[in-house]
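With one protein chain removed, the remaining protein chains of the complex are shown where they sit.
This part shows subunit A:
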Amino acid sequence: TYNFYGKIQILTHFSVSMLCVWRPAHFFMLVNMTSNSSLSNMRRLVEQLKLEASVERIKISQAAAELQQYCLQNASKDALLVGVPTGSNPFREPRSCAVV
């Protein structure tokens, strides 16, 4: 975060054209409460929620297993994880002028 402008939350510069609302505990909804736009905002919110509801989801057990599988399959290529043979990491090679 940057301190300049006090990180002003800019709510007035734009109308919220698409509201994405998350669950479960806090349904934070920001709606421009003028009578004309609140109806169209609500309609868009309902459409957005229907879109999110229609997302196909898988169980965490399956998702987690696949994340884990990807890690394990690629572990050997991950230089920061397993290291590489001495001399083949260009950053670990000693340079001609010694840096203390």
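Everything below uses one rule, namely that a contact is a pair of C-beta atoms (placed from the backbone, for glycine too) under 8 Å apart; a residue touches a chain by one contact, two chains touch by 3 or more; residues count from 1.
Here, contacts and distances are computed from a predicted model.
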Practice task
Given the options "ER membrane protein complex subunit 1", "Ubiquinone biosynthesis protein", "Translation initiation factor eIF2B subunit delta" or "Guanine nucleotide binding protein (G protein), beta 5a", say which is the protein name UniProt records for the missing chain.
Solution key: "Guanine nucleotide binding protein (G protein), beta 5a"
Practice task
Spell out, residue by residue, where the missing chain touches subunit A.
Solution key: 1-2, 4, 7, 9-11, 13-14, 16-24, 26-28, 30, 35, 38-39, 42-43, 45-46, 48-53, 55-68, 70-75, 77-81, 84, 89-92, 95
